[in-house]
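Only one protein chain is missing from this complex, and each of the others stays in its spot.
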Amino acid sequence: MSINAKDLCKDEFFYGHKACAGCGGSLAVRNALKVLGPNAVAVLPAGCMSAVGFNFPQLCFANNAIISTFAGTASMLTGIEAGFRRRGITDFTAVGFAGDGGTADIGIQALSGAIDRNDNIIYICYDNEAYMNTGIQKSGLTPFGAKTTTTPAGKNVHGNIRPKKNMFEIAAAHDIPYAATATVGYMNDFLEKVGKASQIKGTKYIHVIAPCPTGWGIPVSDTIDAAREIVDCGLWYLAEYENGEYNINHNPATFTSVSEYLKKQGRFRHLSDEDIAVIEKSRDKKWEKIRRSWNLK
Amino acid sequence: MKPYLREKTSFGFTEVPKDTSFEAGYLVTKNSGWRSIRPVVCIDRCVGCMQCYLYCPDGVISIENKKAVIDYDFCKGCGICSKICRPGAVKMEAEK
Partner (left out) sequence: MARKFLSGDEAFAEGIRLAKPDVISAYPITPQTIVVERLSEMVENGSLDSEFIHVESEHSALSCAMGASASGVRAFTATSSQGLLYMAECLYYASGGRFPIVMMNANRSTALPWNIYGDQRDSLSQLDSGWIQAYAENAQEALDLALMSFRIAEHRDVSTPFMINLDGFILTHTYEEVNIPDRADADRFLEPYETENRLDLNEPKNMAFSAGPDYNYIFKYKEHQGMLGAVPVIKETEEKFAEIFGRKYTGLTDTYLTEDADYIIITLGTIAGLCRETADRLRAEGKKAGVVRIRYMRPFPADEIAEAVKNAKAVAVLEKDISFGNEGAVFTNVNSALLTAGVKIPSYNFIGGLGGRNISASDIEEIFEKTENGTEKVTFIGIGVDEK
């Protein structure tokens, strides 16, 4: 199933919000809701999207939407899904939009519980690779080498010393019915995955890269470029987990330069050649494994 | 269907709900003041490919009669539409 711009529902469900100009997260939320339609019931934990979308009386969702506790995106989705079913309503989609911290750190327990129960929900992690709402602090999904306000880059330590947690495979390891990775840079791929998830029963997890110009140190007009380049240079990949198998959707013949991708972003500008070599090496190792053991489509 | 600006923008004691539940899509402020530059669509160059519509984080671009139309009440002037436009139909101009 392919979803193009012209197939998208004309309604705008997330509108008038106060996200920063060029916000990748708001783009992910906006378009996912356009795929899911007016009967999407959205749960957003404390974080950027709830902060910018729900300040009474400025309420920026046209569909049903509710803020959950920071740790409680998945558990509130579970309750809503059960509640709607009890009311005899079947034509709705319970969908969560949580950031990287809300997903990989504080919300991972509730997410794991929901996948374990196979609750019929879609969980979308918009990953901007740090706690951006509170002012760019390191999360479990901040990549190696990134400078944040809690992983400063100095002479002794060059930013974050740990790689990103692998949330896609953590979700998959629960034997979830459907998991996928995406980026707002390749929107059609993302929309297709959201559409596919909406047709599958059980828990669905989609992990979408959503650059934050403020936190990444890029111009506000470059969100989409960065979101494409991260895939083109091989530091992110477009994949799916379905029926117990990993599939890679896009297998680049050659990668663009990791160094160029990094050097464009303020958060990586301090990295030495050695640091960049470490990042390239880990990319190569990951892709070697992907190409060896995943289905190449 | 879309959140839209309402006439009533403030609420007195009795009008504030007792629970944290309110009509969806209720807008009381615009975002136009955020812009230092604004996208301007050159109608002749616009081919209606919808890429600007697809990638706008604020959803302020619609395609009418196969041409991009911008809602300046809510456009923040990020310039993604201009960068994404292959025919070069969207130019960023300084706000006066």
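All chains are identified by letter, namely A and B, in their written order; residue positions are counted from 1 within each chain.
We take it that contacts are C-beta pairs under 8 Å (C-beta built on N, C-alpha and C of every residue); 3 or more make two chains touch, one makes a residue touch a chain.
The structure displayed is predicted, hence computed values, not measured ones.
Visitor: Which listed residue (A:Ser112, A:Thr134 or A:Asn188) would be found touching the missing chain in the intact complex?
Guide: A:Ser112
Visitor: Who touches the missing chain here, A:Ile3, A:Ile67, A:Met187 or A:Ala226?
Guide: Only one listed residue reaches the unshown chain, and that is A:Ile67.
Visitor: In the complete complex, the non-displayed chain touches which residues of chain A?
Guide: 38-39, 41, 43, 50-51, 54-57, 59-69, 71-72, 74-87, 89, 91-92, 109-110, 112-113, 116-117
Visitor: Quickly run down the residues of chain B that touch the omitted chain.
Guide: Residues touching the hidden chain, for chain B, are 11, 13, 16, 18-26.
Everything below uses one rule, namely that only the chains that are shown with their structure count from here on.
Visitor: Roughly how many whole angstrom separate the Cα centroids of chain A and chain B?
Guide: 23
Visitor: Quick one: which bits of chain A touch chain B in the complex? Just the residue numbers, please.
Guide: Residues 4-6, 8, 10-24, 26-27, 30-31, 38, 56-65, 184, 187, 219-225.
Visitor: Name, in rising order, each residue of chain B that touches chain A in their complex.
Guide: Counting only chain B, the residues touching chain A are 1-5, 9-11, 20, 22-31, 34, 49-51, 53-60, 62, 74, 76-80, 82-84.
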